[in-house]
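Missing here: one protein chain of the complex. Every other protein chain is in place.
The letters A and B name the chains in turn, as written, and every chain counts its residues from 1.
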């Protein structure tokens, strides 16, 4: 249950450093590689000769050579050559629109004619020296929408992430969910609280007294198909919260891109972009490690939840106010999937009329 | 294929020491925990909010708090509270009758209205200082009835357990199977034999000459749904065997409680209660270790047998005299399962009439 006409993250550039990468994305087997010219390409991971996995081959110029019998496949899915063979009649394989941008490789698994690079989300921190970014990748055995729910309702921090970013006041502060155009926004503000350990560390790193009372904010933004960016941070109490001047706060963006693998598993690209001490690489590493540990706690919870939903497929879940963000996000996803179905039907009808 | 209106062992108390335990029992996902008041409770392992596994949460007073968003579930399956929510209309989840007794936690997976604590078997040694008990738990990939067969026909000791409790005379001594009320009893007596290594150790521990000729007995008792207790021991030859005075014998009860997990897997709670040197904790540990090793030999045999039965589902097995104990046990199980089906049908009919 995912839209196909959308940009998803396929991998990070470092995953292509040592050669091609085979990965299942949105139910499709994809071979990704970087050509000699630096361009990233994505092909169906299927050699038209005998069905070998092209991702086990190697890059030759801007093409991908099958590692079994040397068929050279172009980045457009047309066979370029094969030793001692005429390849003109070889069947094409699928190639995917793919764009490297903001430190990620974005893939469009649907109708290539509709792929529009302008639809790739802007990540304002990505080319900005005032920001630093660190992140990682987890493979998680659950529907990506369970992760969207998770991220659009940070109440769980009080329970899943005790001792790092969780604190009791989370529960005591109401959440608000609203639409900003096609973006679902869920926000929670905690006023005049003590920062939890993760943020105390950040305050210390940023030259603030970690024991000072703070205003803390969490503003999750979902955009289709499956991206969640979360403004998080603390400012000295009464200095304006999210709007406070830089010297009074420590703030960051939690970055979450989920790419479906199957209906019940996904690739989770997570990270944090921070707006303080960007030059401090050791701090980036420390935060990255801490975040990796925190997010792996979600993994256990979500995979157990997925098992339960498989065991009890007919049971209705509750949709409380704290779930509103996830509910709204699913509505957008449902609408997009429905629209793609209608589009396919219309295209089929048009074709039938032509025939 | 197992009765549901029956007491099964769900876990041992030590498994609840560090918090809740999630376990599949009789095809159902169950969360077990011990409340602050000391009472053990068992719930469906499914949070009514979003389907998270309650067993990943933590105990709060006598309730179980979901580790995802803080819903507090009562031991009766009704939600007690959730931060900033009114929980009156939340759907209930199932709670299971559960009783801690004789060093085990007993669960009734069927109709709670029929659960009768008096039906929990008496384990006479459990609160008796003249006895010592040691045991363990194995997860085994086979129908629990294959283990019942195994235990009701100890002929296999001569083959599977060579070098410990097996001895050639087992084969040469006929077995007798009889019914004592609802208990199936299979017994074998070997007269004037040399004790096998396991029993020689026991004789030595009990101050008897390990090389002296003995009478040896094995008396397996099956009671529904899946409990097998086996009187085992050796007495100096001619001193009365099972009935001999304590100073002439070393005797014990092999304890076997099988709890179905699925149709083809089960939890095997095994152990030995002994009636000699009860105060010798080192001896308890040694016996427990030896028994664990011996019983793990059964595991391989039974899992291979299960694979074979899956491969050849239509092949009829033999039911020889040595198999009579297992055959009788299965008849009881079949009758109970059939009775539950009839009962369900009758209840449905009564309901239909009322409607």
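Following the convention adopted for this analysis, a residue touches a chain if its C-beta (ideal position, glycine included) is under 8 Å from a C-beta of that chain, and two chains touch if they have at least 3 such contacts.
The structure presented is a predicted model; accordingly, all values stated were derived computationally and were not measured.
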Selected residue (touches chain absent from view) among B:149, B:201, B:256 or B:340: B:149
Selected from B:112, B:281 or B:320 as touching the chain missing from the view: B:320
Residues belonging to chain B that touch the chain removed from view: 149, 153, 155-156, 158-160, 171-172, 174, 300-301, 304-305, 307-309, 311-312, 315-318, 320-323
Touching residues on chain A - with respect to the absent chain: 22, 29, 45-46, 48-53, 56-57, 65-70, 82-85, 90-91
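Definition applied: only the chains that are shown with their structure count from here on.
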Inter-centroid spacing, chain B versus chain A (mean Cα positions, whole Å): 47
